[in-house]
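The structure follows.
Here is chain A:
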Amino acid sequence: MPAVLIEDIHKSYGRLEVLKGVSLSVDAGQVVAIIGRSGSGKSTLLRCINGLETFQSGKIVVAGHDMTQDPRKLRELRKDVGIVFQSYNLFPHLTVGQNIMLSPRITKNVPQAQAMALAKEVLAQVGLSDKFDSYPDNLSGGQQQRVAIARSLAMQPKVMLFDEVTSALDPELTGEVLLVMEKLAKGGMTMLLVTHEMNFARTVADTTVFMHQGLIWESGPSKELFANPQTPELANFVKAGAH
Partner candidate 1 sequence: MQFDPVLAESDLILKGIWLTIVLSASAIVLGCTLAVLLVALRTLAGRWAGIVVDAYVELMRNTPFLIQLFMIFFGLPLLGIRMSGVEAALLTMTLNLGAYSTEIIRAGVESIHKSQFEAGVSLAMTRRQVFQYVVLQPAFARVWPALSSQFVLMMLASSICSFISVQELSGAAAIVEQRTFRSFETYIIVTVVYLVMALSLKVFLLWLGRKLFPQVSGLSRLDAKAEAA
Partner candidate 2 sequence: MQTFGWPEAMFIFRAAGWTLLLTAISFAIGSLIGGAFAIMRLSRIKLVRNFAAGYILVIQSIPVLMVLFMSYYGLSIIGIELPPFFAASASLAVYVSAYLAEIWRGSIESVPYQQWEASASLAHSPAQTYRYVILPQAIRISLPPTVGFLVQLVKNTSIVSVVGFVELSRAGQLVNNATFQAFQVFSLVAVIYFAICFPLSRLSRHLEKVMNASRSH
């Protein structure tokens, strides 16, 4: 049973079709990078996996949950699927610790002491133990993103989604975030990441998926895909992205 099963997803915004029949299967522990130009549909696809976007036809099954619009079932699904956003979206009125503890306490009724221990543990995992009582506003972008990762990890998800999580960061801050993601991957987390970091995709992701105009244009083992692009679109994309 794959961790994420996407079957023939079609999605349109009004008359504009952004996903034209996308299918993808991800096994537990697999790390999949999704690359492509803006407008190729990659973020939309990712956001379909935790229900932030709806789709008109097709099927998604993630962590054993069928994708649904039923609020209660969707919440159960979301407990098993974590997502990290490009703009971190930390809650500014709460400290780092409170940010992380909030959801386990109110959605899973985890008692305060346990939630605090859990928060400290995930914070240590991302290397920010000393920031427990800081407010997000006092952290750098890279630190905020790592807190965002910790906040999702505190829900103990089975699948983690990363939506261009380093795109909004200054170059010198991306490293610390990528390091955390690499650790997670090595630890066996099932991960799907939409990214522009080609190097990271090639070295850390097992599989890379290249999306173009709402379809999966090419997909395969990362190193192979980057070394031997089968289509001109991917070849051009890789060439343009090579620093």
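Throughout what follows, a contact is a pair of C-beta atoms (placed from the backbone, for glycine too) under 8 Å apart; a residue touches a chain by one contact, two chains touch by 3 or more; residues count from 1.
Picked so that all candidates are chains of the complex that A comes from, given by their letters.
What you see is a predicted model, and the numbers here were worked out from it, not measured in a lab.
Contact annotation for this complex: of the listed candidates 1 or 2, chain A touches only 1.
Across the interface of their complex, candidate 1 is touched by residues 50, 52, 71, 75-76, 78-79, 82-83, 85-87, 89-93, 102-103, 106-108, 135-137, 151-152, 155, 167-168 of chain A.
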